[in-house]
Each structure stands twice: as C-alpha cells, then as structure tokens.
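Sharing a structure here in structure tokens format.
Excluded from the complex is one protein chain; the other protein chains are retained at their positions.
By written order: A and B. Residues from 1 in each chain.
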Amino acid sequence: MIVMAKNKSDQKRRIENVLSALKHDKLAIASLVFLVIIIALALLAPILPLDPNTTDVRNMFQPPSPEHWFGTDDIGRDYLSRVIYGGRVSLLVGFLAMITCVCVGVLVGTVSGYCGGWIDSILMRIVDIMSSIPWMVLVTVISLFLKRGLKSIIIVIGFFTWMEIARLVRAETLSLKEREYVMYAKFVGIPGYVIILKHIIPSVLPTIIIAASTGIANAIMTESSLSFLGLGIQQPMSSWGSLLQNAQSYMQNAIYMAILPGLLIVLTIFAFNKLGNLLRIFVEPRVMSGEKD
Amino acid sequence: MDENKMTQTGERLLTVDNLKTTFMIHKTKVEAVRGASIHVDDGDILAVVGESGSGKSVLMKSIMGLLPENAQTTADSLVYMGRNLLEFSADERRKMRGKEFAMIFQDPMTALNPLKKIGAHLTEVLMRYRKLNKKQAREEAIEALRKVGIPSPEKRLDQYPHEFSGGMRQRVLIAMALCCKPKLLIADEPTTALDVTIQAQILELLKQLRDEEKMSVVLITHDLGVVASLSNRISVMYGGLIMEEGLTDEIFYAPKHPYTRALLHAIPQPTTGVKERLEAIPGMAPSLTNPPAGCPFAERCKYACEKCESEIPAYRQYTRTQRAMCVFTEEELNAMDKEGKADGRTE
Partner (left out) sequence: MAKYIIKRILAAIPMVLIITVICFALMNLAPYDAIDAMTTPNMSPETVALIKAKYGYDQPVYIQYIRWLDGLINGNFGYSIVTHQSISADLAIRIPNTIKLILPAYLLAYALAIVLGLIAGSHKNKWADKLIDGICAIGIALPTFWVSMLLIYFLGYKLNVLPIVGMHTIGQENSMIDYLRHFLMPFIALFLSFLPDATRYVRSSTITQYSEDYVMVQQAFGASKAEIMFKHVCKNVLLPIITKLGMALPMLVTGAIITETIFGWPGVGPYFVKAIQGMDYPIVMVILVLSSTLVILGNLLSDILYCLTDPRIKDLG
C-alpha cells in the first residue's frame, strides 16, 4: 500500500514535469493544437458542410478559389472536403493499427517477460524472425493475402509492426518481475494473468504511451506509402496517401492536389513524434534534471 | 607574507576566498557552493569532508574550472601560486589543468576511454605539456606507472582499460596526474568505489607521493575515518559552506562546531575504548534551490537558536589554524550539553 501511495505522488510529480515542459515548448503546444484541430475536423466531418463526392465535370481542375478553397480534383469534386475525409481514413488507420500493434506487442512482451523459460525463447525467436524481414517487403506481401481495403491495411500494419514494442515491454517486465510487490503477489498465489494486468501493465503504461504516439505516426506513414503504391486504401475510399497517388497523375496541371495532403501527412507525423518525445520526460525524469554534485 | 607561517607550513599554494557557484537548471537557480574559503599550503594534505550534496565536489571543480556551461562561479579571490585565476581566460585555465594541478575522480572504472590503450592516456598528457617525442613519452609513462606501483609497466602500457582492475585503474589515473609533476592533486573521493583493502593502498600511495613528489593533496571525502591518519588539515563542509577548519588533531580532539561534533559521533571509535552510542544526525541536507537564510545546519542542530536561523554566523577564530562558523563558543556548547538543554531556542 505504501508503495502504491508513493507511486501516486511520484506520478503526480512526473505529470507536473511534463506539463511544465509543455508550457516551455511552443512547438509542442502548436503540435497539440494542430492535432486537436485535425482530429476534430475528422470526427466532425459528416456534420460539416462538406461534400467530397458530388462530381462536377464542368469544374474539373479548378485551382483554389473562394468557392473551392483548395480547388477541385480531376472529376470536379471539392478538394478540401476530399482531403478532410481522407484525413478521417488516415487517422482511423493510424489509431486502429496503433491499438492493434500495441495490444499484440504488450501481450507478447508481458507474457514473454513474465513467464520466461521456453515461452520466452519461442516468442522472442518469433520476434527475431519477423523483424528480420524488411517491413516494407513483409507488409506488401501480407497485403497479397487479404482483400485490399481499410480492414486489411489496419490488420497488416497492426499485426506486423509490433515487434519493437514487444521487445521494449519485455525488457521492462523482466525488471519489474524482480520488484518486491510483484514477488509478494506471486508468493501469495495471485495468478499470473492478474499480476500482469494489475501490476505489470500499469507500470509499463508510460512506455506504452510513448510507443503508441510514435506508433500512430509510423502507421500513418506506412498507410500513406502503401496507398501511394496502390496497395492500400482502394477507391472509392481515399486517404491522404491515395489522394497523393491520384495527384501524381495530374501533377503537371494541378500541383495543389499534391501539396495539401502531403503537407498534412508531414505535420501530423511531426506532431505525434513531437508529443511522443515530450512524454519521454514522464518515463525518464532524468531528462529534466541537470547534473548536480 | 608572514615569515613565521612560511617556515611552519610551507608556502601558500592555493587561496580560495568566498567562492560561490550556482547552476541554472530549467530556469531554477541551484546554489551548490555559497561562499566557501579554503587554502592549501605546500606539503599539505587537506581533507574536505562533507555529506553528498554539501558542495565539496562542485567547489573543487570550480577551482579547476571544470564545470558545465550552466554553472556560474564568483569569488573574492582565487589565487594559485601567486596567480589570480579569476583573471585567466577559459583556455589559459585549461592549459593549467593536468600541468599545474590535476584531479582524479570517484569511479576509476569509467574514467578511462575504453577504446584507448593505457599508454595512450599517459603519453597524450605527457606530449601535451612536455615537448617529448613518442619514445621519450613512452619511457616517462613507464616510469610514472612504476611510481604508482603497477607491476610490469612495459606490458601494461599496451593494454586496454578493461584489462585493469578498479584499484589499478585508479593508479593509472594517479600516474596520469604525476606525468607533469603538478604541485597540487585534487582527489575526489578516490577510494569510494573501491574495496576496503584497495582503499588503504591508494591512500597510502597518495601519502607516499606527497612525500616523494612534493605534491600537495586535496582529498575530498564523506568519510572522516578515511582522513584521520592521512591529512594534516581538515575543512568540514556543509550546505555549500565551510563549517569548520583546522589541523587534523584540532578537528578530532577539539571540534568546535556542532556539525563536526555530530559527524564525529557518527563514526565508530574503537580507539577511545569508551562505549558510545553511534549517533545518526537527524534530518536531511538543506535544499540547494531554496537555501535557508541562516546557518544551513540550524535545522538539524540541537543547539540552534533563532539567530542561527536568520543569519549566517561569522567565523570564530579559535587558534591560528582553527576556526568555526557558529554563534556559540565551545564553552557555551559544552555548558548546554551539561545542562542537558539540547535546544538553544527560547520557549
């Protein structure tokens, strides 16, 4: 109980550290604001006056104008609406793939670290083998076996990029396993899965959150690359990556179609990475304090 | 300079007066040293004793000019062999390090570059300051290793740090310090990371070097027991201030400051034969970010009065060599002990 209480006050202090670092870092504040806006736009898109699907052949390739802020595409659809709807898909893939990959990674990492022995050996061998196939190759190959589309892209990214998280979580679990309160719980006969859920996962949570924030960034990058290659999101649905694939064909006369989705990808990934870095202060308080005597 | 002093304790080597060092850490000011004064005479082994966080390491690094860039040091005077170091540029001070004075550190295991041979560590220092060619430098390096008691130095020169034990690495560092025959060696807890038996050997080596190489030593330690047999003078540091200084005998047999007294009670004394309870000093070291206005020890001091908490007391000179920073005289403290009135505060 004392351990828990101490952890609580320690966590409060750590959260304060993160908040104070956030206050001093204008770029981090900007990142946070940007993400809030982008996520709000994505969530609220259906109730906003946006129409991504009405075609208007008389208004193809309109450059940005007061009527169409970001112009129109090859069949006259309002490009701003398309980009916002594309963002819905990109962010959805990012979040769901990240959740899948964190779940698999945490499961494998905690079980492997906690059980040890042959379970650990086998799981870690699997991690080794899966990480020895270049991700680009692996992900594209797997996309062969699934019908291309939203669901399969989430599965592909989620189930084949969890290895790094599993390694991180395993390492932390190994050291947590030696702490008194875990040893005590084990000693009084609390079953393994309860210990993992109640003691180990809460303690590795900060690591998981950081991994999740860079995980979203990576998932969005992977999705856009795959969609750009035509292996990801398929028509009529579109994401930022597939919008760019489409824009590639019309680059000569409509470069604005390539600028906006690309810029949004860059800013979104940058913002998620930036916030992930900031959260590191929570896990490694030493980053904050300088050296003393 | 006082003639009498010259003959008794040798020439004044280093004078530090009212040195203050502050760090800026995330826009907070950390006052590590708050006005410390020490001096080292030729042939001295001065022990600077204090708990961790008392500022003793920072004080020495300030003197060496070794602090990171977020640190700021001021002093009324900082004079080494008649030269005012405060007027020196950073580069001029760098060129004195290793040549005029050297410093060795707490953990010998990490103090050497793991990818460089022992020989390279030594010859680099030799060639920096003494115009030697490679071969001469190598011979000097062998000589230095021999002086610090490393067996078969010719062979050891071509080995890497990981092939040396902790004690041997500390010897290598001392050998590096010997290379340019500096007049002053600052040893920052040189034995803390070593086994007890090795500790004694290293301390013995330091004493031997003082005698043979005519080198003065400043020994930083948190352990009064370590210094008893080695040093001739002791400065007791607490909360960034020197609480008391004096000859070793004076500090051990006639301590004047309550903190020194408490420290002495905290080490086992098998020699006195008196069965005394080993006393821990209650409380914690004062905050460096928000230091107390008065005597830093007041909070933990059983004699403290209101005056102690409001202003930093002045030094009281007891003998020509001993002074303490306490509002009470020795007699007053003894009287309070006798009355059993542990708390000087008025009710």
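Here is the rule we go by: a residue touches a chain if its C-beta (ideal position, glycine included) is under 8 Å from a C-beta of that chain, and two chains touch if they have at least 3 such contacts.
It should be emphasised that the depicted structure is a prediction, and the values quoted were computed from it without experimental measurement.
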The listed residue (B:A32, B:V48 or B:M64) that touches the chain absent from the view is B:M64
One chain is left out of this view; which of B:K29, B:R83, B:H162 or B:R320 touches it in the full complex? B:H162
So which of B:K116, B:K155, B:K214 or B:R320 would be touching the chain we can't see? B:K116
Please give every residue of chain A in contact with the chain that is not shown. 128-129, 132-134, 136-138, 140-141, 143-145, 217, 221, 224-225, 228-231, 241, 244, 247-248, 251-252, 255, 258, 262, 265-267, 269-270, 273-274
Please output the residues of chain B touching the missing chain, sorted low to high. 64, 66, 91, 94-99, 102-105, 107, 110-116, 124-125, 128-129, 160, 162-163, 173, 176-177
